[in-house]
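In this view, the complex is presented without one of its protein chains, the others remaining in place.
Here the chain labels run A, B and C in written order, and each chain numbers its own residues starting at 1.
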Amino acid sequence: MAAVRDLSSIFGSRAWIERLWSSIADKGRAFASVPSEARPPLQRARLLAQALLSGRGEASGAAVARELHAVLQDLDAADRAAFYRFLATDFPPDPDQLREAARAYLDDPSPEHAAQLTTAADPPRQELLRRMNVSLGGTTALVAMRKELLGLLHEEPALKPLDSDLRHLFGSWFNLGFLQLRRIDWQTPAATLEKLIAYEAVHEIKGWDDLRRRLAPDRRCFGFFHPALPGEPLIFVEVALVNGLSASIQPLLEPVTNERAAAAAAARADTAIFYSINNCQDGLRGVSFGNFLIKQVVEELTAELPALACFSTLSPVPRFRRWLDRQLTADAPNQALLSDTERAALSDGTSDDEAALLRDTLQEDGWWTDPVRADPLHAPLLRLCATYLTETTDRSADPVARFHLGNGARLERINWLGNVSSRGIRESWGIMVNYLYEPSEIEANHEMFVRDGTVVRSLAVDALKESWQPKRRPARRRG
Amino acid sequence: MAAVRDLSSIFGSRAWIERLWSSIADKGRAFASVPSEARPPLQRARLLAQALLSGRGEASGAAVARELHAVLQDLDAADRAAFYRFLATDFPPDPDQLREAARAYLDDPSPEHAAQLTTAADPPRQELLRRMNVSLGGTTALVAMRKELLGLLHEEPALKPLDSDLRHLFGSWFNLGFLQLRRIDWQTPAATLEKLIAYEAVHEIKGWDDLRRRLAPDRRCFGFFHPALPGEPLIFVEVALVNGLSASIQPLLEPVTNERAAAAAAARADTAIFYSINNCQDGLRGVSFGNFLIKQVVEELTAELPALACFSTLSPVPRFRRWLDRQLTADAPNQALLSDTERAALSDGTSDDEAALLRDTLQEDGWWTDPVRADPLHAPLLRLCATYLTETTDRSADPVARFHLGNGARLERINWLGNVSSRGIRESWGIMVNYLYEPSEIEANHEMFVRDGTVVRSLAVDALKESWQPKRRPARRRG
Amino acid sequence: MAAVRDLSSIFGSRAWIERLWSSIADKGRAFASVPSEARPPLQRARLLAQALLSGRGEASGAAVARELHAVLQDLDAADRAAFYRFLATDFPPDPDQLREAARAYLDDPSPEHAAQLTTAADPPRQELLRRMNVSLGGTTALVAMRKELLGLLHEEPALKPLDSDLRHLFGSWFNLGFLQLRRIDWQTPAATLEKLIAYEAVHEIKGWDDLRRRLAPDRRCFGFFHPALPGEPLIFVEVALVNGLSASIQPLLEPVTNERAAAAAAARADTAIFYSINNCQDGLRGVSFGNFLIKQVVEELTAELPALACFSTLSPVPRFRRWLDRQLTADAPNQALLSDTERAALSDGTSDDEAALLRDTLQEDGWWTDPVRADPLHAPLLRLCATYLTETTDRSADPVARFHLGNGARLERINWLGNVSSRGIRESWGIMVNYLYEPSEIEANHEMFVRDGTVVRSLAVDALKESWQPKRRPARRRG
Partner (left out) sequence: MAAVRDLSSIFGSRAWIERLWSSIADKGRAFASVPSEARPPLQRARLLAQALLSGRGEASGAAVARELHAVLQDLDAADRAAFYRFLATDFPPDPDQLREAARAYLDDPSPEHAAQLTTAADPPRQELLRRMNVSLGGTTALVAMRKELLGLLHEEPALKPLDSDLRHLFGSWFNLGFLQLRRIDWQTPAATLEKLIAYEAVHEIKGWDDLRRRLAPDRRCFGFFHPALPGEPLIFVEVALVNGLSASIQPLLEPVTNERAAAAAAARADTAIFYSINNCQDGLRGVSFGNFLIKQVVEELTAELPALACFSTLSPVPRFRRWLDRQLTADAPNQALLSDTERAALSDGTSDDEAALLRDTLQEDGWWTDPVRADPLHAPLLRLCATYLTETTDRSADPVARFHLGNGARLERINWLGNVSSRGIRESWGIMVNYLYEPSEIEANHEMFVRDGTVVRSLAVDALKESWQPKRRPARRRG
């Protein structure tokens, strides 16, 4: 009797799985779903994976998956890498079916043949990963697996098929429609809060007192959560409620003196400053949430605090200094990274004297703490940063700028010495930027940036540039 | 500037989407994400789908998805079918890439080429469906879409690629690891409870009073829920707490007389009878939960009520009467559906006299209410049913039996007149069956059934058959 | 060693409790906290009560309380009444201490002596009742006890001390600060919803379909809940979202035809009609929540539906017909219930002819369905009802009017044939009334009504009266 099984309806190519299974060397244990604990752990992990996929152990699939995760956790790194290699190579689609479907499509590329090819190309590995997800904590383990895998890819490109399948699955599982936006505050469980401390990478949280300040009554923090990763933020954003655009990060990070006063200030605030956005799960790289998060948070804040009229970031410019260094090193080979336009722009605007001034002063330690030395750099550096943010379109372009501009924000203001921490100096000579989210313009800004790379910006940003670029075509302006 | 976008990391073949987009006739509206309300609704739905996929409208993707669902809901059935046709045919994988990947694989079927083919074969349609999921209620709408689609497939096989993609997505989204087992009782929201009334298809629930009886203190009801379909059971099972195996459904459906007594009875019960299992979502056909549900419910019940020693179903035999009719119509062409073994078995055991008796009596209306006429049928019918359940392996085999046997249950008992409702008589001349879930045997039973179709059964079931099959090989017995 | 016990700090007069205890006849069992099950149940209940209070059983107080409730539940009504008598008489304050404190106060009525008298007068019965509350379900049992007790008070005034103590405790326990306002809708557990069906006394709910209509998208329902009575509403109010003041109850009770249309109507509604308010717990008689409920619901609705501009009731006039009957029966002795003013008012305005018309027509069955007979009554009946609601201040006054006017509502409109159900005809010849809650006037209206009984009403109500009362002093008007 050919047992007709529900499984076959989930994963069509049962015969192929059977053949895969039959090719396993260890015939003696083939029927036992959970291989003996006496085996070497890596071999045990392989057998568990095969048992899980074969469906022979299906009656207790969740138990097999749990056991597999436990074995993997105790493997050493080398054995785990070997297991990943096994996953990446030993679970390809059924070659006969795939060959046949490929030929049929080449003969006649109809939608039906395309669909058959899609089905035939679906590797058993994806089904195996789906079954590894069934045990409690399975999703957590798979996300951790991809995090480790990403660290190995460069050395071992043969692992790419596994990465590709994990990314495909995560793209489905972490669909924005399944995410839950939640406010994070002092009522949030400590187990979640300590993760903020661990994950905050933009402006470090120095322990629980600092954390409490980030969650004070004049702050808001929101994160996206997924039901299968309870208490584990995927991404979170920290917001300060203030009056007027913040030009500097330091005041936002100072300890709160009076919680009642902070609550009162929040009720009067007209501006929400998004000053830190952090992706938390390295294993979800390439599955993006940030755009959606900002928009939902704007909606939440608008509903809670009707007095808010302005939503803006206070953002770093992480690659400005690197870009500037290259400009100032005239003959360096990486000069080639710049487009002709940019080179022209730079030589147009920066006189030799100015370049010399920059070269000299920027080498001096602590110049930014000394107004006598810092003041002459004010105008040229802001001007150059404006150029960098509005003209650079190649690989050296700023990722933060691309993120917010792509989301429909406007480049609103460039702030002098907005972050004088060692990181701020190292990345951008202390410069910070406000990207403004104007709800009624988001769609149009986004379209312009996506279509032809137009960087929508304020008059003030253009003014920074105009002093030395009198002949440029009029840029689109807002505000 | 080529805007590097996060999107491209989710869905690689951006260039192809761009080309798809460019081929849209309605160039004039291409940049607007939300087409004018003045357009005919079907055309509007198409433009919205294209906008959603193109990413031009990404900045407000959730809004576009919501609008698309609203437009679809108001379409008439013919227009909606046209939209499904559009989805099934207009979003194939990039033909150039797919052709190239197919050729590379045919030349060299390496894991890398297989993985590239997998990626190339992933149709933009799946990404579009993922984006349609983002709006509130998106998952509900997509499940409803597939329900409607399944009704059209027979007439329009060209819709299959769309069905295939939906099933693939649902298989990922409704992964068992994401489901939540919840007890359903009188504390459950009415909005969920009324769905039990609607979805119960095995033993109809006749209004709220009957529903309350199903949830009385000596009953249990559990369902699987998914976070994206809140309050909407995917599948649910009804359990009666009794003493000893139930032989008949009627006592289980009688009104409860005394809730306190029912609670006391539950605490003393030694047996849990699973008397109704219902899949609720037609749109999730092919994504199975039943096996996993039963095992989790057994765990829940064991934890709550340690006195329980026996877990069994009381199940219908929906195709027994149809099978029997064919046996009794000797020369009918559908006789060919039987295997030789079965035919031999039948002719071995059923004398001509007996066959005549069955043919005559079964034609009489209400014979089951008259012991004089019913008694002579008792032994032969149970015997034939035992044969049917243990010997039939072809298309006429019982789906309920296959489900429980495939899950590792044992065929424990065949009950005479266990369901004398009109449905019970129509399906199986009133016979009902107990499938027993013995936790320590589930795995082995499952293996035997899957491997070679062995139907593990009790001595009592064999005894029913032995009276007329003295020479059969010894079957595997348990209990 | 004199064990210093925490108990003594809760309930000071330990010595007295010891003496109470010592006076128990059943010395042999004195140390056992839980008396033998062989005793007659009533005697067992008494011993349990004494054990509970004595504190000897304190180490397992909750268990003793639970046992006591179980025994009481199984007593017959006569024995339970005997137990109430026992509670009402056998747990008085310590007579020596109370006598001494009473004398001290009479000698010198200082605050200290008053406080000592308060303490001395606190009966051990209250402490016993507090301890009976400790078991799971204790509060429910005590509320049920008072409900039964209230039915016995008229026959047995000696039970009053027990009632007085229960009311005192409930006044503390059900303090408004401990109540939770919750919306009740179709997402509410069925166990709570079925209580709405049971408790609705103003406009009967005829089963689950009717209930669903009361909770449709254009309706709101809110209740007060107490943490110790989970799922059990103390009071609830039903609200209809409409446009303009509703004049009649019938349209509000009609089945909803289209839930989507109802939701859309709710979003556009400008008026919230409170058409039914029900106290649910007879055992909490004298502990009032209604006033607070209405105000909180107005706040909730304002927050949810900013389009709402008007909050009003559609209320019955339960005693109008009885009052009218007395007016029309000139020589009846209960005429004395009317004030001189009212009698004068009536004779002023109602001509003999009119009185005769009323007497004759009102006797005819179904006159309200026949315009020919009903129309002549329209003006006189509304006029008399206006008189009744604005002039009656004695025992015959309308309790619903007093409730809303005391809460600060305004008598806004008197509606002809607003409720033609048999109850509406029986109570008020079909008349219904709108009491309007105008947030800015509530405080002043309340003050006027409390201070001197001024019934704040609309011009329209005065207009009804003015046709026959040309010489009255100008009443305060609003709107």
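By our rule, a residue touches a chain if its C-beta (ideal position, glycine included) is under 8 Å from a C-beta of that chain, and two chains touch if they have at least 3 such contacts.
Note that the structure is predicted; figures quoted are calculated from it, not measured.
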Whole complex considered, the hidden chain contacts A, C
Among C:P95, C:G207, C:G244 or C:P371, which residue is in touch with the absent chain? C:P95
Contact residue for the chain not shown (choose from C:Q43, C:S164 or C:S396): C:S164
Looking beyond the chains shown, say which of C:R80, C:R130 or C:R146 touches the absent one. C:R130
List the chain A residues touching the unshown chain? 186-191, 193, 207-208, 212, 231
On chain C, the omitted chain is touched by residues 1-7, 9-11, 31, 33, 55-62, 88-89, 92-93, 95, 98-99, 102-103, 105-106, 109, 111-112, 114-115, 117-119, 121-123, 130, 133-135, 138-139, 158, 160-161, 164-165, 168-169, 171-173, 175-178, 180, 227-228, 286-288, 290-292, 295, 393, 402-403, 406-408, 442-443, 446-447, 449-453
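Just so we're on the same page, only the chains that are shown with their structure count from here on.
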Indicate which of the five shapes (line, ring, star, complete, other) describes how the chains touch one another. line
Chain whose Cα centroid lies nearest the overall Cα centroid: B
In whole angstrom, the CA-centroid distance of chain A from chain B equals 38
Please report how many Å separate the Cα centroid of chain B from that of chain C, as a whole number. 52
Each of the following residues of chain A touches two or more other chains, namely none
